[in-house]
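All protein chains of the complex are present and in place, except for one that has been dropped.
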Amino acid sequence: MDTGERASRTDAVRGAAWAAPAVLVTAAFFLLPLAVMALWSLWTRTAGGVDRTLTLANYARFFGESALVAALFNSLETAALVTVVSLVVGYPVAYALAFHVPARWQRLALVLAILPFWTSYVVRSYAWLLVLAPNGVVNQTLIGLGLTEGPVRIAYTMTATVLGFTHFFAMLVALTVYAGLKRINPRLLLAARDLGAGAVSTFLRVTLPLSVPAIATSAFLTFVLAIGDYITPQILGGNTSLVLPQAILFQIGRRGDVPMASAMSLVLMAVILVACLVALRATRTEPAR
Amino acid sequence: MTLPQSLALHGVGKRFGAATAVADASLEVPAGSYVVLLGPSGSGKTTLLSIIGGFTAPSEGRILIGGADVTAMPPAQRPTATVFQDYALFPHLSVAGNVGFGLAVRGVRKAERRLRAEAALDLVGLAGFGDRMIAALSGGQRQRVALARSLVVEPAILLLDEPLGALDLHLRRQMQDELKALQLATGRSFVHVTHDQEEAMALADIVVVMNRGRIEDAGPPARVYARPATRFAAGFMGESTLIEGTVRGRDGERLAVTTADGEFRLAADAHTGAAGAAVAVAIRPERLRLAPRPGDVTVATATVSETVFQGGFVRVKARSEAGTLLLAKVPPEEAPAAGARITLFAAAGDLVLIPGDPA
Partner (left out) sequence: MMPRRLARALGWAAVLGGFYVFVYLPVAVLVLFSFQDGRLPVPPFNGPTLAWYGKVLGNGRLLEAAWNSVVVGVGSSMVATLLGFLAAYGLARHRVPGRRLIHAALVLPLTVSYLVIGLGLLVTFNAAGLPKSLLAVAIGHLVINLPLCFLVAAAQMGPAEARLEQAARDLGASEWQVLTRVALPLALPSLFAAFCLSFTLSWDEFVIAFLLTNFDVTLPVVIWSMLRTGLNPETNAAGTLVFAVSLLLVAGAELVLARRGRAAR
């Protein structure tokens, strides 16, 4: 009577065989490199090459050197700011699209909102540079309107980085929250109105709580993608207040310090991991289904 | 091509963890029978069908088709074919592509495939539908395509999982007749799962009543209806009045049963009725009448609590002095009023002895 057992074993082998190539690729080109990087982070660079004694010196140096700690805090500050601003900009847009645009125009409105993002990422950051440059569109308009005397310094500051990030992530938030809002049963909103809740009260007591999962998802995505990005801060933020990815590439490119860059990469990964765990906790407290 | 073959289950059981889905199911089905597995949801009828089809491995017991043990055989090799509840038609293939699928995977050539698929479609009344896409069909048409797809591979036994469940009532009765005709035409055994007892009675040569993973009763529908083996079979295959009692003793061919409504003497099977055993006396509602005929026994005197006009008859609910609920179907012109005191009679042979304690 072992037929069931034997069948389940061949079944397991078959399933494993289908999954094997993907697992091998992930192991060889993702997990192994992480392990190699972890090993390198415990070595140190010397004048002549690499000292292979295992030490936490790189981590100690990272947290001891104010410029590097500052990069970590710049990253956290930028990502947090981008998350909040993107939610503040994106949520009302999603709400307006879901409830104040006729149903048959909504798809077109969404397509139009995504359209500009088919430019290359690098080009998009460059385009913001055109807008924010001292002699760019914004400054020339401000001066033309007589609002300022000389050009306002926006390009190559953290403000420009946040603005450039918000451009993309506000769209992402709007899309995610829109999908969340459309999943709310419209009868719930009618029921709330029927029971005497005003528009504001309905929003605060029904719509907003029901859109929390979409808010959490988009906030998590925004934070994690923004904190790991190199392009936008490098093009728009310049070299004034470096974020962690810039500092990592600086270690590699200018100083050739692979062990230090590895250690910093692991710190960056740890930050993202913490964000993941926080997000996981936040979504777990949601009522199931 | 497989010939019609018999089906036998020997002590088949299936446990999912601690839950028992099917327990000790044994059944003998001659070739060319229409078998209906009847039971409420969760009774194990679908699991049993899935075990016969080879989709679920039984925890114990054996399945024999045409005398050969197929217990360890995967579905692809079993001489069975299944019509799934949602039909499981391939949306990426045309009607002909669906019907010809089983032939294609056997390496049957295109020209022959085409012919046999067309013949199968003809059999189910869909001649000329071959080029349609599945999405363009109605529910009833999909049902027929699913039938044709399973029949074209000429299975020894066709398995049908609630095949009429998704159809509306009118279509269901029509398809019911067509299924029966199809089974007779092909001469193969059909094993059909349903929870609809009318469907079961209309179709089955053998009805198998299931409850909580067990086979409660199995036999021709007329027998199962008239003389159900268990309390559950009595209740699920239509309604019954149940009068609870205990066996007082055996009197030759007859068994004396003491109840709160008096003593009854019933024909007894050899294996039922040790003195003191709890039993029930069951009577079908259409067997109860208000005026006695020669040879009738008095069942009970009762007060009518409710009458419901149902067209050809009136359904009467009444409560006896001992508190037993009685159900009777009487002609409209004889119907008593609510509150009236009535006496109910029945032929002695219509009283059925059912063993066991009340559930």
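Letters are used for the chains, namely A and B, taken in the order the chains are written, and counting of residues starts over at 1 for each.
As a convention for this text, a residue touches a chain if its C-beta (ideal position, glycine included) is under 8 Å from a C-beta of that chain, and two chains touch if they have at least 3 such contacts.
Predicted model only: the values in this text are computed from it and were never measured.
Q: Given that one chain is not shown, which residue among A:I184, A:A197, A:V212 or A:I272 touches it?
A: A:I272
Q: Which one, B:T82, B:T230 or B:T307, makes contact with the chain that was left out?
A: Hidden-chain contact among the options goes to B:T82.
Q: Applying the definition given at the start, please give the residues of chain B touching the unseen chain.
A: Against the missing chain, chain B presents residues 53-55, 74-77, 80-82, 84, 86, 88-92, 101-102, 104-106, 133, 135, 149-150, 153.
Q: List every residue of chain A that touches the chain not included in the displayed model.
A: 8, 11-12, 14-23, 25-27, 29-34, 36-37, 40, 89, 92-93, 96-97, 100-101, 109, 112-113, 115-116, 118-124, 126-131, 133, 135-137, 140, 167, 170-171, 174, 224, 227-231, 235, 245, 248-249, 252, 258, 261-262, 265, 268-269, 272-273, 276
The criterion applied here is as follows: only the chains that are shown with their structure count from here on.
Q: What whole-number Å value describes the gap between the mean CA coordinates of chain A and chain B?
A: Distance between chain centres, rounded to whole Å: 59 Å.
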